[in-house]
Structure formats: structure tokens, C-alpha cells
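Here you go, one structure.
Here the complex is missing a single protein chain, while all its other protein chains stay put.
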Amino acid sequence: MSKKLAGHAPKNPLLSPRFGDIATFARLPHTRELKGVDMAVLGIPFDGGTTYRPGARFAPRAIRNASVMNRNVHPDHGVHIYEKLSVIDWGDINCNPLNLKKTFDAIEKDYGTLLKAGVLPIAMGGDHSVMYPILRAMKKKHKHFGLIQFDAHTDTADQAWGEKFHHGTPVRRLIDEKVLEGKNVFQVGIRGPLTSVDQMSWDESQGITHLGMDEFHATGMRTILAKLDTGIPYYLSFDIDGIDPAFAPGTGTPVVGGLSSYEALSCVRKLRGLKFIGFDLMEVAPMYDHAEITTMLASALIFEFMGLAAI
Amino acid sequence: MSKKLAGHAPKNPLLSPRFGDIATFARLPHTRELKGVDMAVLGIPFDGGTTYRPGARFAPRAIRNASVMNRNVHPDHGVHIYEKLSVIDWGDINCNPLNLKKTFDAIEKDYGTLLKAGVLPIAMGGDHSVMYPILRAMKKKHKHFGLIQFDAHTDTADQAWGEKFHHGTPVRRLIDEKVLEGKNVFQVGIRGPLTSVDQMSWDESQGITHLGMDEFHATGMRTILAKLDTGIPYYLSFDIDGIDPAFAPGTGTPVVGGLSSYEALSCVRKLRGLKFIGFDLMEVAPMYDHAEITTMLASALIFEFMGLAAI
Amino acid sequence: MSKKLAGHAPKNPLLSPRFGDIATFARLPHTRELKGVDMAVLGIPFDGGTTYRPGARFAPRAIRNASVMNRNVHPDHGVHIYEKLSVIDWGDINCNPLNLKKTFDAIEKDYGTLLKAGVLPIAMGGDHSVMYPILRAMKKKHKHFGLIQFDAHTDTADQAWGEKFHHGTPVRRLIDEKVLEGKNVFQVGIRGPLTSVDQMSWDESQGITHLGMDEFHATGMRTILAKLDTGIPYYLSFDIDGIDPAFAPGTGTPVVGGLSSYEALSCVRKLRGLKFIGFDLMEVAPMYDHAEITTMLASALIFEFMGLAAI
Amino acid sequence: MSKKLAGHAPKNPLLSPRFGDIATFARLPHTRELKGVDMAVLGIPFDGGTTYRPGARFAPRAIRNASVMNRNVHPDHGVHIYEKLSVIDWGDINCNPLNLKKTFDAIEKDYGTLLKAGVLPIAMGGDHSVMYPILRAMKKKHKHFGLIQFDAHTDTADQAWGEKFHHGTPVRRLIDEKVLEGKNVFQVGIRGPLTSVDQMSWDESQGITHLGMDEFHATGMRTILAKLDTGIPYYLSFDIDGIDPAFAPGTGTPVVGGLSSYEALSCVRKLRGLKFIGFDLMEVAPMYDHAEITTMLASALIFEFMGLAAI
Amino acid sequence: MSKKLAGHAPKNPLLSPRFGDIATFARLPHTRELKGVDMAVLGIPFDGGTTYRPGARFAPRAIRNASVMNRNVHPDHGVHIYEKLSVIDWGDINCNPLNLKKTFDAIEKDYGTLLKAGVLPIAMGGDHSVMYPILRAMKKKHKHFGLIQFDAHTDTADQAWGEKFHHGTPVRRLIDEKVLEGKNVFQVGIRGPLTSVDQMSWDESQGITHLGMDEFHATGMRTILAKLDTGIPYYLSFDIDGIDPAFAPGTGTPVVGGLSSYEALSCVRKLRGLKFIGFDLMEVAPMYDHAEITTMLASALIFEFMGLAAI
Partner (left out) sequence: MSKKLAGHAPKNPLLSPRFGDIATFARLPHTRELKGVDMAVLGIPFDGGTTYRPGARFAPRAIRNASVMNRNVHPDHGVHIYEKLSVIDWGDINCNPLNLKKTFDAIEKDYGTLLKAGVLPIAMGGDHSVMYPILRAMKKKHKHFGLIQFDAHTDTADQAWGEKFHHGTPVRRLIDEKVLEGKNVFQVGIRGPLTSVDQMSWDESQGITHLGMDEFHATGMRTILAKLDTGIPYYLSFDIDGIDPAFAPGTGTPVVGGLSSYEALSCVRKLRGLKFIGFDLMEVAPMYDHAEITTMLASALIFEFMGLAAI
């Protein structure tokens, strides 16, 4: 009944049960051979850019464990991922927990390799600081692209304790370096008290679009879908703290009042039709999770990314 | 102020505090004497049909512990359960954790006894495989009945690893054996990626009604309420994984993006007016619960079942 | 860029990280000197009035731990709390875990001192029984005031086991003693089965307004906002169990089917424009919390109270 | 092969699995009929005498849950409990969480009934304050008896915050009232820093024997066994905090550096040959337990008590 | 400084940190190519033979996660495992959670393959029932061998609920089938109450040696080391419940009063000099673990097995 697979695909759960075998993402083959590969899931086990609760270095392993429950066909898009795309688990980038600079260099280099091979990368972070080297690598391949970000935070701070690089600054740095343009940055789930009255003024000056929770509850994704320039491709970055801590307790800087799991999945599905150059799922801190509810949600969101890529 | 009780009723919390005494369901009398009994809560501590996380064998005990907080009067229906019905905690069916067949036989036999005595049974599962012997027993008493099922999964798989009986197959088996007709099967909360493109085709061929989450968010229970044949009685089966893992983490095969607790309670209330021949609450796995939030919800849903039975 | 602070304000997180230093509420100065102080956060570590799960005696400490993530500016009201108000962490009232009477006397006395000094108090309970001495102290200063209460329970029981004072009776006692008038009592989030058919008749006879979950989902806060007498000031009491246990598992008598975190925050914000004479956040039981999701929500609600006070 | 049972005995685990059925202690019959009964396990769900972490009100229910793993024959004593003694689960004493006085009265009264019927009682506390009414009831029946207590604390404080009755004072009160004589009080596991230099002087003046951890590691129970007056019967009270928190985390005032589980079991076994008039297991606070390790140990200690009673 | 490796060895932690990359056992290569392989770690994710708490099906994955902290050199034996042996992670045997018979067949077959290739197998269970097919496979290769078992239970029951195969019966079945001889079976850590007075008589009649906890504390492993026939090889089976639940809470049928972690490691080391034909580590149930203390201990014990194999 099933059509031919495109190449690499998950292990068949009717041959070996999902709780068995070594936990690669969705029980996909783990290989570094990129020939014929369309899409790769990879881990970035780094939390050296964390300002509150660390722990995201353990996220790739934990998301892999939960991902064994993933399936093949997206029910809304009606697409069988693995009939369309050959997908692998590439493994993890070698991060140095003691050295942000070396880690960023390794990320930028490995992304270079993946992009050069024409592979669409899906990263399991890692704290959000690693979006900086990822998008620098993207810039070398893609001239213009936008950013769609789900997050409780804007990540546009300038510094903390004199440090320019941490998980609260990547969007600022990337706009500073012209990797991104503010008008092509769309952020969903932004909420919570501010440090200063003018905290948002830089964002406004850059033309960044924030979709706060009140507006989201009033209009959903409509504002953003209307404003998006559909002529450029997008990078989709999903900080798990865009979601409410009831649904995603396993994260480092949770903010109450966020998206529900249904809303999160539904928002991503609505991006159907855009062209994507990469995806990531960031800031899962598994030691704060319970019964894998956060990692299962992370894994389901990555499946949504695959759906967007496969249609 | 209170009218006369119908018979068996919970221990008075003003005589002995709710945290005290032996934990029967809602602190109801535990007896096997069925004379004069209208309704019985019973446990089916079996998880031998589980394909992912086992543990539901401990559900009856855990739900009983949480149920001591249950009260008497349904606030919407305005009915005092125990003025209308004499209710007992029957105890547990003797399940054999190593033998699905013997367990199914025991269930079918015990249900036979309960039904013969005219007792309305409310089961605390157990994994969902046990719906198979329950409904077989029902069929011996009730010629025609439908199934209203809350669940993330359709439970219409044909087999796994060559096994025809597990918690993913009871609806298929029951339709195969003509215990159920597909057109009288209504499933709420179905969601999540599929294994194959044609996974739903058998269900469609049988006329099973699925209410997915998008449709639920658009129209609530309306579609189902409109389609239900009100001329037949129904069995109501509630797999706790119909609810989102944020509200019900304590289960074996959670699927993100499900019902909230309010939505779940509210959906059950909307079934008011139908005639029910039995109820169950399945798939609670207490070792994955936190602070009893799943078991309290399970217990509250059972109270809703009692409300439907008492009006 | 920042204007002049009004007086006491939180420690600067760019000088010392939020995870560092001794955990006062929001890292505010801890002092008992009330001169020039506009508002004080204080703890009432008492759970001697608890009828089910005790543990709220540990709430003030746990909420302080989570509150270090609080910030300065309310994003909707556009107000910098600490430019408007000088705020302190007053510490805890000396509660006697073995003696409810002595504890109530201590609370009433300490509130007298705070109110005499013109300080707006925000209490971190403690079980809800302590609202009784708080409002008695309020009554000595404020002739007329109403109560806006978020709660799953009405707290209008007459007694339990012959005891007139516990966390289920404060509203009854306060109306009995004419501290409150029923028509000025507004309760949001009331839900769950009842003990008797006429459980709500006393409340109705007193003119208390209940906003149940069905009405809330239909009309939000509109009914209450329309009925409120804006000519009198209000005391706002937030029992964390007004919120669903998925969002606030850390509490003693949770009731499923409650408010989401977004709904809770949003409801409080809608009270903007009323005059408040005091606030409290009650019934957090941290040993039932997970990953601080309850205490972070409690802390965010207290920030909302500060917002209402500062505009 | 098995001899005749003495009367009431646990449900047979080969007929219904241990995880099934309503959780009475060791799956013993629950009855209040005392005729022919030799020994009764009963719960005292009270924590109103707690000075630090409350929660012991939930201990009886939690210990019952863990106790379903208990068996019949003591391996060292070579005795089949239920061939020697008819044992029941009597249920719980009605405690008033808001009123220590009324609770003490209820305990004293119920113990009077049990003792009058010639039943040997084994209590599952509750906080240690309830030893006071228990031993007062004992005194009415038994003229002379000693106390063997396992505990991190001496429970000989005079008061706290002006309160004479709490879980730190029962031994003092009982000696004050001549229920106990200090020379017949033997305490094992006493440890930890003191409040004042002369904290132990009252104990010494009364002739109480303390077995601290250094002496225990040097000589085991020898000192105590040598000093015990074997001409009088004993009451054995086991505060679970006598054991190290690694083995018994689920308690309210843990003290590090305590007995291991093996040492605790072994110490109790060494009391073989003494005559006992009653037993208790106190201060389990299940919300601080993990994976039932504390309640399983509590349940195993109660089995040891049964062994001492049956030989 | 390091000598030449024997073949397959763990990933270098100085190239990629231990928290990174896909979690194979000890970050060893995962392959099914057996040529040149000396030893293989493999998973048996099966808990269909469990009589109390299931969950061991998740053990292999959880032990792999913890095992990334394993190192290379045994400090007492002074041996670098991987300079002596080429070791792989073979992955998991395909177990059928619904069918014990098919699972046993798969295990026996896969062990046949491994043994035929001359590979020394180390199994991560799985419940203890799977020792039955393992040793049946062993018997086909090795004419005579003994069993050294660490366990709280003897696993010599005859049946439960009429079932001959479950985790309490493998030793009985293996002796029945002449795979083992009782005189060559040595069990360490046996403890806890018995079901019947004559529970141990079959074991005694077979000549099985039990080392209980009292004897262990008196003489350590001496009795066993003296009785062992050093002329035959041994299979070493370690049920994690041989260890006290304080050190190993993550298991299905814990028994208090067991070995400490130091004692467990030390006992295994003392077996140095014997010849081993296989090893296993059974009955880890990770959902009952805390902070990986059980899985880290399991992983350390497997390292001890490797040490015994490499010297």
C-alpha cells in the first residue's frame, strides 16, 4: 500500500518495538554520509549561553528518546515524509561546554558542510545563542531570508554582564551583522514583563514584528501571515519557551501565559506554502521536564517542520 | 436538608476527613453484594496489552486515592448522585498480568454477573485492550448499542507484531465480531501523525466518526451530537490520552495537542440525555503522573459519568 | 534612559545574576523600616487551616525563589512599577503552626502596623484561612470595601468537624462579622461538584457573585466588571487553585477544569482602574509543584497586582 | 503444606495479584469486629503536631499502598504470622486536622476499645505527637511498661511557641504525667546538632538511655539490650526519621547520618523475646518519598513488629 | 601513552563531550558485524514477565544514557578494557511485549548467533524471565557452567496464576530442564519475608547456595568464594534489586535491607579469576529511578563485568 521510500527512513515499529533499539531521532539511520540525503536532524548540545537555568546540553539526547513515537504521515498535509524525503540523524555537533567561541566555529563549519551538500538541517538545540552561527552559515548560502521565531523572548538584548553573545542576543547580533533584516523577522509568543520602558524600542526601530499573546488570542497567525514576504525563504526557529510551562515545563527561562501545545502545532502548520532553509527547536532543558511531556512536544514540532519541508 | 439516600453512598467527610480511612472509590462501601445496587465502580488492573509504556495495572488504586475528593452533587445537572442511585466500589477483577486471554475471560465473566444483576458498571482500566471483553459481555445483554470514545487513537489497528489483541485493536476486533457497528462509533480527540497514508481508510469504510482537534476547536461536540442515533444506548469509553499530556501526563502513549481538562469535562456533560449501558476510564499510568493531576481528572470524569447516569 | 526610581527597587540583574544572592521577593530590599515605603510583599507561612493537603507554610519561601525572574515594567499597562512605587520585602509574619488563634492575632496586628504606615500589603499565603485576620485588619482602616476572589472554592462553608475557622470558611466568617457584604463579593473560577444540593443557597442569599467556568468561557470577566461597584475599593485575593492543576499543580485542594495561566493573568489585568487596598496570593503548596511552574505563576500574578497598584 | 491460619489473614496473591484490589494493610480484611482478633493495624492520619514539614496525615494511605508486597513468614524468626495470629486492618481513627485536643481524645478512646478487646495495636502515624494519647490509653491497661523508640530526636522538648503538645514533646509529657519512667525509656538513632548546650540534661536527669550513631556503629544494640528490664513489657515506637534520609526521604524532619534500612530491620529483630504491648510507625510524609522507598521500608518494619508479636 | 586498542572502543570524550552524540552503551560503536568482536553489550527490552511493577522494557535505553560516563581502565584490576577487548553495542533484541514465547525464541536465536561468533555477551534486561532463554542458548555451547546471581529473590518459584514463565521462575525452569545444577547456583542478597514456611525447601533440596544479608554482613563473599567450583565457567546475572532501594530505587520489586552500591561493586570485583561465559544486568525500571542513580549504578556494574572479562 505504501509507495516507495525516498531513501533513509525510520526503522519499522512492527519489526522492532518503539521502546527498543538505540535512540536516534525517530529511529532514523545515523550516518554522516550525505549523498542522496534531503534532510538531516542533528543535535547541538550546548548551554554555555544560558543566563538562568542551564541544562539544554542534554536536550538532543532527551528529544531523541521521546521521538521514537514519531510516525510517518502528516495528517493535515496528507504527506508521507519519507516517501518525499530521505532523512537521517546526523548526530551531534562537537560542542565545547567551556568555550562559546569554539562551539560557534564548529557549528558554523558543520552547517557549511551540510548546506554545501544540499541537506536541509533541523537542529535540536541547545540554548538559543547557537542560532547565531547557524544563520551566519545560512547567509553564506542564501542571500536573502527571513526569520520566523516562536519564543517568549525577543532575543534582541544587547548584552548581559558585558557579554555580547548569549541566548538573549542572537537576533540583535544577526541584525547588527546584516545577516537578518528586522522587517523580515517575525516573532510569535512574545510576552512577560519588561526590564525597562524602552526595551522594545530597538525592535520597533528595526521593524521586527512581535505577535504577543493578546493579539494571538484575538487574531491567531493572521497578522503575521499577511505581513510575510512570500518571495523570500525563511528559517524557522522554535524556542520551546514560546509554549506555556504547563505544556513545556522542561526549559530554562519559562514564562507563564504562553501558547498551548495545540496552538503551537497549529501555528506551525499554518506556515504551509512558505519555503524553508532550515529549522531548529531550542531551549529544552530535560531535567525540568516531567514524563517527557516537553520532549514529546519538541519531537512533535520537529515532525511539523518535516511536514512543512515535505509538502 | 439532604433527601433520603438511595442506598450505598460515600462516607461522610465531616465525620472522617477525606485523607483518612481506606481508599475505596469516593469512599464508597466496598462490597460484592449486588442486591439493591444501581451502579458499581470497579477496577481492571491490567496492562498486558500495552505497546509502549506499561503501568496502567496500578491505575485503579491510584484513581481510588484521588477520588476521595469527589463530592455528591453535579453542579450543572443539579442532581445528587446518591439520592438517585445506590453505588458501590466492587473492587477489582482478578487480572493475570501474564495472560491476556485468561484476563479477558475473567472480565467477560465478571461483567456478566454485574449486568445480570442490573448494575451499571464503571470501569477503571487498565489498558484499552480490556474494552474488548467488556463490550462482548455488554452484547450478551444489549442487542444494539453504540460507542462514544474519547481518545487520541482510533484503536482500529489490525495487529502489532502479529498479535491481534492489544490496546490498539479493540474497536477493530469488536466491529469484526459485530459487537459494534462502525456507524455507531464516535471518537473524540483523534489526532497525531499516522503510520501510513491509508491508515484511516478502514475506519472510513466502516463509517466510524472521528472528531479531530481542528474540527473540535471549530465546532465542539456539535457534529457528533447531530449524528448520534438517540434511539440506541451507548457505552462511553474514555481513554485519558484523549486529553493533552499537560493535563494528563500519567498515561502510556500520550499525544500532544489534545483536549484540556475543561473541554473534556464539558464534552462529557454535553452527552446528557443519552442512555448509557456502561462507562470506563482507561490508560491512566500513575507512575508518570505528577501531584495526582491525572488521577484527579480521571476521578472527576468518573463523577461526570455518574452524573450522566443519575439524571 | 530609566527615570528616577521611587525608592526601594529590585537588585539590578546586570550587576548580579538572578540566580545569585539571597532570595527576597523579586530581589527587593528586605527591611522592616516602613518610612517612605508604598508597597510591601510579605509572607504568611501558615497552613494550620488546611483540610486536605497541608504544605502552604512553605509557599512564601518558594514564591520568593521563583520571583527572582520578575522584571520592572508591565507590558500592557506600560508602567514601570518601581518608578511609581517604593517596594520592599517585609519578611514573614511569625505564624504558630500549632495555634490558629495566635497566628490570626499576629496577622491582624502586623497588618495593623503596615496599614497604619500607609503601606499597601501583598501577602504570600499560607492557606486561605488567613484572609480572615487580614480583612479584619483592613476593616479597621477602610469602612467599605469589596472582595474580588479568584478561587475554585467559595470559602463560604460554615464549619468542618465543628471548627469554624479553616481555609473553607473565611468568606462566611467575614460576612457574618460584617467585614464584608455579600453583594460586594465577586468570585471567579468557582467550579466542581457540590456536597449538597443547597450548598450555594447561603451564597445566593448573601448576594455573592460567582463566575463559574462555563460562564467564564462564554463571556469572560464581563459580568463581573459590569456588576462591580466602582465607588468602593477592593481587596483582591487569589487562591492559586482558581487555576487549573495543569498550570498550578502545587496546591492543596486542586480542582480540575480551571483557568489557564493566560486567562488568569488576563483577568487580573482587566481589573485595571479599580482601587485596591490589598492583595494576596494563597494556597501554593510547593512540595506538589513541578519545575517551579506554580510558583513562577504565583510570582507573575503578584507582578500583576503590582501593576494594578502602580497605574 | 501450610498449617491452619489463626483467623484473619491477607488475601492470597496467587488468586488476585498484589497490585489489584483495594489497598488495606497487607491486603488484610478491613473490619471493626474485634472478636477473635489478636492484632490490628490502624491508621492515625494526623499531622497537626508538626513543626516543620507537614504531610504525615497521608501516611496511613501510602503505607497501605506499599504494604501489598508484604508476605507471611518471618525468615529469621521462622514464624508464619497468620498461623499464629488473627490480624485485621481496623481502618483509621477519625482525626481532626484542625484540633489536636479532639484528635487526642479520639485516639485515647479508640485505643481504649482496642485494648479492652485484647487486641494488640500497630499504629501507622501520623506525627509523633499522637504517641501521647496512645500511651495514656496503654497506661490504663498496663501498670508498668517501658518505651523503646527509634528516632533521630528525643521528643523531650518542653514546648515550642508556648505549645506543650507537638511532635517534639510526647516523651516529656508522658514522663511528666508518670505514664513513663525515664529509666525505662530507650532511644536509638538520636543524632544531630543541639539547640543548647544543656539540651540533654533533662533526659539525663530522668535516666533516659540514648543510643547515638557513634555508639551504635561501635556496639550495635548491645548497650540497650543489656540495660533493658526484661521483667516489664514494652511499647515500641519507630519514628521513620531514625533512619537516614537516603533510605527514608519521605519524612518531615529528616536528619542526615542515620540508620540504614538493614540496620533498622536488624535492630528491631534483636528485640526478640521481649513482650510488647503495642507498636507504631510514625512520621512518614509520603509527598517527600520517592518510588515508595520510604513506605516500603515502613511496611517492612511493621512486618518486623508482627514478627516480634508472633514468636 | 595509551597502548594499541584491541578494536572497537568508546568515542573519545575529549573529542566530543560525554553528553553529546547518540547514546550507545559507553558510546561504543553500534554494529551487528561480529567479526573480530570480543564482547558485545546488548539490550533485551522486555517486561512481559513482570508480576508487580512493569517498566524494564525501557531499561536498555536508560542504561545507555547513563553509561556515557563510563571510562576505560578498571582501577583495581589495573586493566584497560579496550586494549584487551574489542567491544560493541550490538543494539537490542526484537522483543514482543505481548508475547513471551516469541520473545524467548528471539532471544535464544540471537544469543545463538552471538555465541557462535565467539562473542561474550552482556545483556541489559529486561525482566529476569529472559535469563531462561539466555541460559538455554548458553547450554548449547557450554556443557557445564554455574550461575552466580545477585538478587533479592531466588527466582525459584514454580508458577504464579498458573503461569510457569515469569520473572520469579527462571532458576526453577533452568534446573528443571537440566540447564543448571542447583549445586552450581550461588545467590547473593537473598532477603525478605517468605510466602510460606517451606518456601526455601526446594532450593535446599537442589543444593542452591543462598547468601543472605546477615551472613553477608558477617562474612562477605567468603562462603561463596570457598564453595565455588573453579573448574567450571560461570554466568553472572545481576538483578538490580539485589541492591537496596536507597541505591537502586528504579526497579520493579524492590526489597529493603539490601546491598549498598559499594558492597555490590566490591562483591563483583571479588569474582576475579573465574571464567565467565556471559553477564547480565536485569530489572532496572527507569520510571522509578531518580537522577539516574540506578542506571549509573547499573552501568558501573556492567563496567565491573567488563573488568572481569578483560583481566
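When the chains are written out, they are named A, B, C, D and E in that same order, and each has its own residue count from 1.
We adopt the following convention: a contact is a pair of C-beta atoms (placed from the backbone, for glycine too) under 8 Å apart; a residue touches a chain by one contact, two chains touch by 3 or more.
From a predicted model like this one, the values you see are computed outputs, not experimental measurements.
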* Structure fact -> From C:38, C:89, C:127 or C:283, the answer for touching the chain not displayed is C:89
* From A:7, A:29 or A:97, residue that would touch the chain that is not displayed -> A:97
* Structure fact -> The one of D:48, D:125, D:170 or D:258 in touch with the missing chain is D:258
* Using the touch definition up top, pick the residue from C:24, C:169 or C:209 that touches the left-out chain. => C:24
* For the chain that's not shown, point to the residue among E:70, E:99, E:169 or E:184 touching it. => E:70
* Determine and list the chain C residues touching the chain excluded from the picture. => 15-17, 19-24, 30, 43, 45, 57-58, 60-61, 64-65, 89, 91-97
* By the contact definition given up top, give the residues of chain D that touch the hidden chain. => 51-53, 160-161, 191-199, 212-214, 217, 244-246, 249-250, 253-254, 256-258, 260, 288-290
* Can you list, in ascending order, the chain A residues touching the missing chain? => 47-51, 53-55, 57-58, 96-100, 102, 160-163, 165-166, 287-288
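By definition in this document, only the chains that are shown with their structure count from here on.
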* Contacts common to chain A and chain E (chain labels) -> B
* Over half of the interface residue numbers used by both chain B and chain C, so same, or under half, so different? -> different
* Determine, using the mean of C-alpha atoms as each chain's centre, which chain is farthest from chain E. => C
* Structure fact -> For the pair chain B and chain D, the C-alpha centroid-to-centroid distance in angstrom is 40
* What whole-Å value do you get for the distance between chain D and chain E if each is reduced to the mean of its CA atoms? -> 38
* Asked: For chain D, what residues touch not just one other chain but two or more?
  -> 17, 19, 57-58, 96-97
